[in-house]
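Sharing a structure with you now.
Missing here is one protein chain; the remaining ones are kept as they sit in the complex.
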Amino acid sequence: MADWIVFWIIAPISVVAAGAMILARNAVHAALLLIVNFFTLAVFFLILGSPFLFVVQIIVYAGAIMVLFLFVIMLLGVDQPVPLTEHIKGQRWLAALLGASLVVEVALAVRLGIGYSHGRLPDFTAVNRGGNVQALAKVLFNSYFFPFEVTSILLTVAAIGAMLHGRRNIAEEETVDTAVGETAT
Amino acid sequence: MNILAPFIPAIPLAGAAVLLLTGPRWRDRSAGWLASAAVAVAFGLAVTVFGTLVSRPVTLRLSHVSLFEWIGVGSFRVDIAFRVDPLSTVMALTVTGVGAMIHLYAVDYMRGDPRYARFFAYMNLFVFFMLVLVLADNYLLLYVGWEGVGLCSYLLIGFWFERKTAADAAKKAFVTTRIGDSALLIGLIFMWSRFGSLDFDRVLPHAHALANGTATVMAMLLFAGAVGKSAQLPLHVWLPDAMEGPTPVSALIHAATMVTAGVYLVVRSHQIFEASGVALTIVAVVGLVTAIYAGLSAIGQDDIKRMLAYSTISQLGFMFFGAGMGAYSAAIFLLVAHAFFKAVLFLGAGSVMHALPDEETDMTRMGGLRRAMPLTAVTWVVGWLAMAGIPPLSGFFAKDQVVAAASQAGRIGLWYAALFGALLTALYETRGTFLTFFGEPRHRGHPHDPPSLMRTALVSLAVGAALAGVLGLSATSGLLPKFLTPVVGPTKEAVAGPSELVLSIISVAVALVGILTAWLVYLSGRIDWMALRVRFASAKRTFQRGFYVNDFYSGAIVGPAKLAAAFVAYVVDRRVVDGTLTGIGRLVSSSAGAARRAQTGLVRTYAVGILLGATAVLGYLVVRS
Partner (left out) sequence: MRTPISYFLLVSALLFTIGTVGVLVRRNALIIFMSIELQLNAVNLALVAFSRQNGNLTGQVLAFFSMVVAAAEVVVGLAIIVSLYRKRRSADVDDASLLKG
């Protein structure tokens, strides 16, 4: 019963925050709205029986990734309001159309029960025996050990890549900037 | 000894190759000597081969020399093989003998020409191809020679290609003979389809088994080739124009040898013609009609070479007539004799042209040259009388036998016509002689006899023209007819009509009438022939222009063909073909231009694209299940 109430409180917040995010004129506002969305998602994770992910979502996503975003926003000074005019013809119509069709398709899929069963949900407590963290660890370090190692390498590579990318070289400063909006010859 | 046979054509080929490859290095006359030597050596070899042939008994006078297998496809096999038998030997001797003399003449005649060595290269090449033609042991090799002589004819007619008339004449010769050549090729294919082979020994002995219709078609296809190559009606129009080439060319190719290839073909294939009921008659009629037509046209010619050209057409007509009457030996005999006296006449004409300023060919501007050029005149007279058929010169025996064959076969109507043809021959030839060498001089300049080499050639040929009669003193028992019997069968006995002696007397009488008429008009002074020309100008023009056959072709065939060609070139080629190609190009580039617009460079449009695809796939998955 508890999850029913929580769900029906949190879900609208989630959707509305997301919608507002994409319509926000100020980048900082958008970032903050996204953080709200992330929090709601964390709660969803909790309801769905994954306390570990609930915490990780908050720490990693809301706490690290969005902070990064905010740093960059501040760095680039793009907190000025941006114009919402659209230059590409038909883009908005297409976006609306495609978005609608996506929802419809997924709804249909869900309704028709494609790919999942309608049966009673199994008992999840057995899975989390010994705590969600321990259970996750058991799966992670046994069946998914190789992807685990690879992702750690990935993280290292990403960090190095970002570092290289962000270097300011003296040569780079003297490179001629291509004028904004100029098309290739 | 008959392994020598392949060398007969090979030596002139070597000569041609050497001269083609190293032409510019030769000093003028040396090239000519080399070429003449090549042909002379070939003649010597031909004589040797002839000797070995004669030394054998009559039944064994045939040998094949096969060099190698040329085509071997399934059961069809064609070798590069030469045939040594009486007919091919006679032809080879004629070609090389007369050819050598003409080469010798040309050594001095072509002196000073910038492309001297190349001229002789072409001449040698021509002799090579002609020998291949007559010595071939199968129809395909014969056809190779056939085409080869056509090529050389083109090269030599258009030797002075800077002159537009010469280039056009060469083209005309090639295209006109092509019509015949194509028919001949179809005939060969037809022959293969019936016999499975093109060897003489696999085709001809079995030809009698052909059905009447089949034989007629095959014979007519072969004859069509002959009509083209030997300039018979209606494909004769190229020969008068071919006189644009140097005179030795006219003598060799268009009198003595190439044009006789058609006669050779018909005689060689006579079994096929005999298997058909009508083929021989058609040959005879075409030959006779051509002979008379050309004879009439020759009377109206003022150009000495054109007169001789029409004369050749006419004499070839007689040869075909003889073959059509079944008198094959007589036809070949006339071929050989004609080679001599026509060569003499052409070379004599060449000497006259060389001697007068501006290479004069108009006989109305000649006259009385016998005093200035006595030797030329004498040799010409020999040739003239031989052609007219005055005994004891060769022409009498040869032409007489051909004409007599008609009477002996009982075809009286044809005999009268043939006699008329003989009359015309005497008439136009005498006219030519009198206008050129007799009467009052109307020429400019100071003509004289040609240099010694040319004189030698003239004299040798004149002797041949005079004495060649000895080859066929009698139609049935003469040397040549008996020699050719293994190939062409025995001369037919007279079926009807007067005896040989009576026929001969009639022939001579007719010739004399012709000569007399010409003397009356042109030499006796009793008739003002110059005024006559003016009065009957339009009639004369008709005769001179070959009864407008050529003009008819120009208008009816060539004109539309040129229009069609222009249409295809300018309309079809430019608009349709080029248009299609450029159109395709433009289509590609315009569609590329349209497709380019998808490359906006904007990330967001690409994102739309991705999403579209994803939605479509998703939708498909949903719908499918």
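The chains carry the letters A and B, assigned in the order they are written, with residues numbered from 1 in each.
What we mean here is this: a contact is a pair of C-beta atoms (placed from the backbone, for glycine too) under 8 Å apart; a residue touches a chain by one contact, two chains touch by 3 or more.
This one's a predicted model, so the numbers in the text were calculated from it and none came from an experiment.
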Check your understanding: So that we can see where the missing chain sits, which residues of chain A does it touch?
Key -> 1, 3-4, 7, 11, 14-15, 18-19, 21-22, 24, 27, 30-31, 34, 37-38, 41, 44-45, 47-50, 52-53, 56-57, 60-61, 64-65, 68-69, 72-73, 75-76, 78, 82, 86-88, 91-92, 94-96, 98-100, 102-103, 106-107, 110-111, 116-117, 121-124, 127, 135-136, 139-140, 143-144, 147-148, 151, 154-155, 157-159, 161-162, 165-166, 177-178, 180-184
**Study point:** Residue ranges of chain B at the interface with the undisplayed chain
**Key:** 596-604, 607-608, 611
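The working rule: only the chains that are shown with their structure count from here on.
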Point to revise | Where chain A and chain B are represented by their mean Cα positions, the distance between them in whole Å | key: 96
Practice item. Could you pull out which chain B residues touch chain A in their complex? Key: 600-602, 604-605, 608, 611-612, 615, 618-619, 621-622, 625
Point to revise | Complex contact set, residues of chain A against chain B | key: 88, 91, 94-95, 98, 101-102, 105-106, 108-109, 112, 114, 183-184
